[in-house]
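A protein chain is absent from this complex, but the other protein chains hold their places.
On to chain A.
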Amino acid sequence: MADISPLLPVSSSDGSSDLTGQATCRRPIKVVVSIFFGLLTVGLFAALLIRNNGSVDYVDVHENERGSLASMAFEKAENLKPVSRGLAAGVSEKSNWVFGGDLPDHPWNNSMLSWQRTAFHFQPEKNWMNDPNGPLFYKGWYHLFYQYNPNAAVWGHIVWGHAVSKDLIHWLHLPLAMAADQWYDKNGVWTGSATILHDGKIVMLYTGSTTEGVQVQNLAYPADQYDPLLVHWVKYPRNPVLVPPPGIGPNDFRDPTTAWLTSEGKWRITIGSKINKTGIALVYDTKDFINYEMLDGLLHAVPGTGMWECVDFFPVSETENNGLETSINGPGVKHVVKASLDDDRHDYYAIGTYNDRNGTWIPDRPNIDVGIGLRYDYGIYYAAKTFYDQNKKRRVLWGWIGESDSEAADVKKGWASVQSIPRMILFDKKTGTHLLQWPVEEIDSLRLKGKEFNQVRIQAGSVVPLDIDSATQLDIIAEFKIDSDALEKATGSSDASFDCATSGGAAERGALGPFGLLVLADERLREQTPVYFYMTKGSNGNLKTFFCNDQSRSSKASDVDKHIYGSLVPVLRGENLSIRILVDHSIIESFGQGGRTVITSRVYPTKAIYGAAKVFLFNNATELNVTASLKIWQMNSAFIQPYPNL
């Protein structure tokens, strides 16, 4: 602030009579200067105030969804609290962070990384894979196409890979089926589905990302229908056959389904999209797969679920134990709508009723509608797609299993992602609310020698080692019996809030759980992946059973996912608790109660690998003794390799 000292009157040389005259001349300048500086100060002050109002502390701390490791504050590992040893032998308390752990003794070395590659799950020889595409059975061969990056072990430059198999297990790699060589798929040959026509011909509809990045639907078909391997494909010369309709965003229109017949004899498909935050399924009818009419209504929509990717729509029988061809409808048939939610990267399904006349579908139970209810799989599992296997009259489900390690590790090991073992899908007649998923029976052909363990008693708070040779390629089928006395005696609590994901994992002891198996565990249990049941009793005496997979201590490495996956699993009166686990190096697929609840996880141990990997039974409950009977088979490799002499 300028200092305005009073200006002294200056005496004029003329005498006093001129004093006032001269003062009047000078004063305006002083006044000018003082006003100027005054205003300047006030003005700058005002500017400062207004500016400060703009920078409010952020109101909404952005919470990345639980799956995001980036939500962890930037902390050095040594700032995190050390693990304390708990009660039961070797079962230590879970540490509370989802990203962190001890410093690795050494970063990923080639031995650890090469162990991770699976022996009997489908994966290309190298590089990145995602969604399964266009699965079908044709002239004696099962076909799988898939999203593939030919250049790197991260997503990008997507084209269609291709492989064939006689039995859904032993796969042979074929050349790429489709490359990104047209303007309408230059930025990506994305997901699509196959339809087999009346005359046995195949048509493929798939999404292309155009040179402008717009999502359109394209038609392709085999170059030679007499080639059982369907090696070469031709794109319809006047693609695209569908572009985003009015009101639908250019990036919200992808993954056309297999077509089914309407009662009028037209083919009908559905394509997922969204309007604002409502996930929707658009419906189109066609006679030739070239010209389409969009129906006025939607197949279905669920507010708040966001973009629906990889929509699937198929019938299931309420009474029979076989799959249904996609066009079947009628009494005793329910229809399933499934969507992959872009927002949370999970696959959801709902069972309901299809109205053929207006192309709509409503869920049996709106409270567990698509996107807000049941999931195919409570672990890493996405972009799933079914097909009708006319060879064995079953509906078969494929699902993409991504990695949950860092991309640096993927780049180092040269590959990323596997497909799940194909699963047979059936309507669960016993509950009426769930689908059952079970590995296709052909997987049993990989079983080598098996070992049985009968009536193994696991007392509360104990760990029982299972003596088998190797433990990295296994098929485990286990049944658990619990004292009904103990169940009745247990006090119910009003704590109805148990959730696998927010619990303390297998180290958190409850009266009636956890108990189950430890897989990919080393002898000293420094690394372990528990797959288990956790039962709770409500204040009304009702029992609930949860099925969980705990990754929190699966690896000493700090750059892998450590979340706990799982969900409620319906257990009916008289049923024993049962688990099937397929262990195949870095992937574990676990099926609870015959496939009512399924959890797939990726596990990256640094110690519990090769010969050091073991399996244990465990019971960390406080008031329950458990008896387990199980059979464990060593699993052979599927020897997935290029098709010879092509």
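Brief remarks follow.
Going forward, a contact is a pair of C-beta atoms (placed from the backbone, for glycine too) under 8 Å apart; a residue touches a chain by one contact, two chains touch by 3 or more; residues count from 1.
In this section, contacts and distances are computed from a predicted model.
A single chain of the complex does not appear, and UniProt lists its protein name as "Pectinesterase inhibitor domain-containing protein", one of "60S ribosomal protein L4B", "hydroxymethylglutaryl-CoA lyase", "Pectinesterase inhibitor domain-containing protein" or "Aminotransferase class I/classII large domain-containing protein". When the full complex is taken into account, the listed residue touching the unshown chain is A:215, out of A:193, A:215 or A:606. Interface note: of A:225, A:558 or A:636, the residue touching the hidden chain in the full complex is A:558. Taking the complete complex into account, residues 28-29, 32, 35-36, 39-40, 43-44, 47-48, 50-51, 54-62, 64, 68-72, 74, 76-77, 99, 103, 106-107, 152-157, 187-188, 190, 209, 213, 215, 249-252, 274-277, 306-307, 342-343, 345, 406-408, 411-412, 558-559 of chain A touch the chain not shown.
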